[in-house]
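First, the structure itself, so that you have it in front of you.
One chain of protein is taken out of this complex; the other chains stay put.
As written, the chains take the letters A, B and C, and residue 1 is the first residue of each chain.
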Amino acid sequence: MTSSPFPILIVIVPLISAFFIPIIGWWKRNLCYPLVILSLFFCTLFSILTLNAVIQNGTIHYYLGGWHPPWGIEYVVDHLNAFVLAIISFTSFFVAIYSKKSVEQELPDKIVFFYAVYLLLVTGLLGIIATGDMFNLYVFLEIASLAAYALIAIGEDGAPLASFRYVIMGTIGACFYLLGVGYLYIVTGSLNMADLSELLPKLYHSKVVLVAFTFFMVGIALKMALFPLHTWLLDAYTYAPSTVSALIAPTMTKVGAYVMIRVMFTVFKPDFSISLFPITSILGWLAVAAILFGSIMALAQSDLKRMLCFVIVAEIGYIAIGVGIANRMALIGAILHIVNDVFMMACLFLVVGAIVYKTGTRNIYQLRYLHRKLPLTMAIFVIGALSVVGIPPLCGFFSKWYLILGAFEAGKWVFVAVLLVSSLLNAILFFRVIENIYLEPREPSYAHDGGGPEAISIDEAPLSMLIPMFVIGAGIILLGVFSGKIIDVVIQHTIPPTI
Amino acid sequence: MKFLAFIIVIITGALLIYATVDMPDWADPYSPASTHVSPRYIEKTVEETATPNIVTSVLADYRGYDTLGEATVIFTAAVCCILLLRRTRK
Amino acid sequence: MEFIVCKYNYWIYIVLMMIGFYAIIGKKNLVKKLVGMNIFQTALILYFVSTAAKKGATIPIVSHGHGATEHAIHAAQYVNPLPHVLMLTAIVVMVSTFGVALALIIMIYRRYKTLEEDEILKATK
Partner (left out) sequence: MIAQFEDVIIQTLCRLLIPFIQLFALYVIAHGHHSPGGGFQGGCILGASFILLCVAYDMEEAKRRMSEKLNVIFCCLGVIIFGGIGVVCLILGANYLDYGILHKLLPVNIPEARSLGILGIEIGVGFTVMAAMISIFLNLASSGEHEETLR
C-alpha cells in the first residue's frame, strides 16, 4: 500500500516550509531566504528523483490517506507530469536564488511575507501538476491563483488594478472549471481522472458532457490566457515586481496549458476531443489569431517587459496550435514547447529583472551601450532571444520544427505559413532590441551625455542574479542539444496511443 | 459594452439550460452521483473511521488532502492580506 | 412541463448564476463586480448542494453512533455527503478570494480615490 513517497514530498516540502516562514521571519528575518532556497532545493531534488523513477518504472500512483481511488485522492505521476514537475521546480528554485537582491531593492519591508507567498505559489503550481483528482486540482489552482494575485499587486503603480482584473477573470475561469467538474460529477458520480476516463466513453453523446467540456475549455483558456481571453495578462505581468514576473510568466500559463492537455487527452479520450467535438479546429484558429496578434502587437511596444508579455501570448498560441493540429508530431511539438517556453521566458524575464535592477529602466530605446555595462547579462539575453526566434542549436527551434512538421503532415498549410511568418516577426522583434543594445552609432554627436561609450565600465549584476541566469541560459542550449533524447525518453510516452 | 455582456450572459445561460435536458431529476436517489462513489462513504464510515458524521469523516479523512489545501487557501488569504495592506507607522 | 417541474433546482441556479455573471462583466463599479462574483459562486454552491439531495433521505449523520452493527446502514437513507464536503472547501475558497479582492480594492481606492472603472481609466490616461 505504501509506495514511493516522492510525489507527495515534492508538494509538501515547500508547503510546510511556507507555514514556518512567518514564524521564523518574526524571529530572524535573514533566515527566510536560506529556508526558501533549502526547501526548493529539496523539492527540485525530489522531482528529479521522481522523473528518474518514472522513466525507469513507469507511472507512480500515490494514494493520499491510504484510500484507494475513486474514494480517496490520488497522485498520479506519469511521464508528462514528472517532466513538467521537474521543469517547474527547477525554474522556481533558480528564480528564488535570483530573487534576493531584487526583492531587497523593490520590496524592502515585505520580505518575510513575500517569501511565504512565493512558496505557496510554487506549492500550488506543483499541486496542480501532480494531482490525479479533478477537485483537488481546483483547490490547488486557487492556492496558486490567490498567491499570484497578491504577488502581482505589490508591484508598480498600476499593479493593484491589473491584479484586480486578474482576480475577476481568474475567478470566472476557476468557477467555470468547477462547473465543469460539477457537471461531470452529476452524470458519473466520480471525481478521479482515471475513473472518469473509464466512465465517460458511454456518455460521450450526453449533452451534459458536451457542456462540461465546453466549460472546462473556456475556464482553462482564461487561466492560460489564450487569445481573446488574454487581456488580464498584459497589465498584470508588466506591473508585477521583476522577480514575480520572472516566476509567474514562465510557469503559470504553462501550467494552464498542461491542464488543458490533461483534460483533453486523459480525462476525455482523444476520440472525443478530436473527432466528436470541433474543439481542435477552434483551438487551432484561435491559436493562429493569438500568434499573429501577439507577434504584431509586440512590435509596437517600447517597454521591454510589455513586449515580452505579448510574446507570451504568441507562445501560448504555439502550444495551442500544437494541440489544435492534434497529430503525433504536433503534440510532441506542443509538449516540448511547454518545457522550452518555461526556460526561454524565465531567461528573458530574469534578464529584464537584472536590467531593471541595474539601470531602473525598461524602455528599449534607453538601453544603448548596455552590453558594455552588463556584458554577460546581455549575452544571456541574446541566447534567450535567438531561442524564441528559433535558431537551430537552441531549444526554441526544435519545438517549432515539430509543430511545422505536424502541420505539414496534417496538410494545414495556413498553420505552416503562420508559424513561419511568426518566426520572421519574432526575428524582427528581437533584432530591433539587440540592435538597440549592441550597435553603437557612428556619429560621435549621438553620445551626448556621459561622454561616450568609453566612459561606461563593466558593472555586472550581482552574482546571485548572474548564476541563475547563467544556469537557465545553459539550460536553453542543453535542451536544444539533447531535444532528440528528451523526446525519445520522455515525450514519446506522453502522447496518447490512439493518436 | 453592456449589450455585449448581455449577449455573453444569454449564450452562457442557454448553454447551461441546454445541458439540463440530460441531467437526472432533482433528488433522484438513483442518479449516478448518488450511486457510484458516495454509498461507500455512507455505509463504511462508522466501521472505518468511528465517526458518525459522514461529512466530517469524508472531509477530514477520505478527502483529507483537499482539506489541507483548503486550510492552505485560507492561510494564503491571511498572509496575502498582511502582505498587501499591512503598513507600520514609523 | 415535467421538464421544468422535475428539474427546477437547475433553473433556479442558472438564473442566479447569470445574474452574478452579468454583474461581473457588465457593471462598471468594482464593488458591484465583486458582489456579482459572490452571487456567481453562491449559485455554484447551490447547484452542487442540490445534486446531493435524495428523496426521503436525511442528513448524513449516522443516527445510532457507535452501535453501528445493530442494523445495517443503507445508502438511500442518507443524502450524498460528497457535494457537501466539496462545497465546504469551495466556501472557504470563496471567502479567501473575497478577502484578497477586498484588500486589492482598498489598495486601488488609496491610489485613485474612486472605485468607478471609467474614472480610474480617466485618471490613468
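Annotations for the structure displayed:
Operating definition for what follows: a residue touches a chain if its C-beta (ideal position, glycine included) is under 8 Å from a C-beta of that chain, and two chains touch if they have at least 3 such contacts.
These numbers were taken from a predicted model, which means no experiment stands behind them.
Across the entire complex, contacts from the unshown chain go to A, B, C. Although one chain is not shown, part of chain B still touches it, namely residues 47-53, 55-57, 59-61, 64-65, 67-68, 70-72, 74-75, 77-79, 81-82, 84-87, 89.
Summarising the interface, chain C meets the missing chain with residues 59, 61, 65, 88, 92, 99, 102-103, 106, 110. Considering the complete assembly, chain A touches the hidden chain via residues 1-3, 5, 8, 12, 15-16, 19-20, 22-23, 26, 62-66.
What we mean here is this: only the chains that are shown with their structure count from here on.
Shown here, the protein chains touch in all possible pairs. A count of contacting C-beta pairs for A-B and for A-C identifies A-B as the more extensively joined pair. Our note on geometry: chain B versus chain C, Cα centroid distance of 9 Å, whole angstroms. Chain geometry summary: the mean Cα position of chain A and that of chain C are 30 Å apart. Chain A has residues 135, 139, 142, 146, 149-150, 153, 185-186, 191 in contact with two or more other chains. For chain C, residues touching at least two other chains, in rising order: 21, 51, 82-83, 86, 89, 93, 96-97, 100, 103-104, 107. Interface residues of chain A, counted against chain C in their complex, comprise 135, 138-139, 142, 146, 149-150, 153, 157-158, 160-161, 163-164, 167-168, 171-172, 175, 178-179, 182, 185-186, 191.
If you check the complex, the residues on chain B that touch chain A are 15-16, 18-19, 21-24, 31-38, 40-41, 61-66, 68-70, 72-73, 75-77, 79-80, 82-84, 86, 88.
For chain C in complex with chain A, the residues that touch the partner chain are 21, 24, 30, 33, 37, 40-41, 44, 47-48, 51, 82-83, 86, 89-90, 93, 96-97, 100-101, 103-105, 107-108, 111-112, 120, 124.
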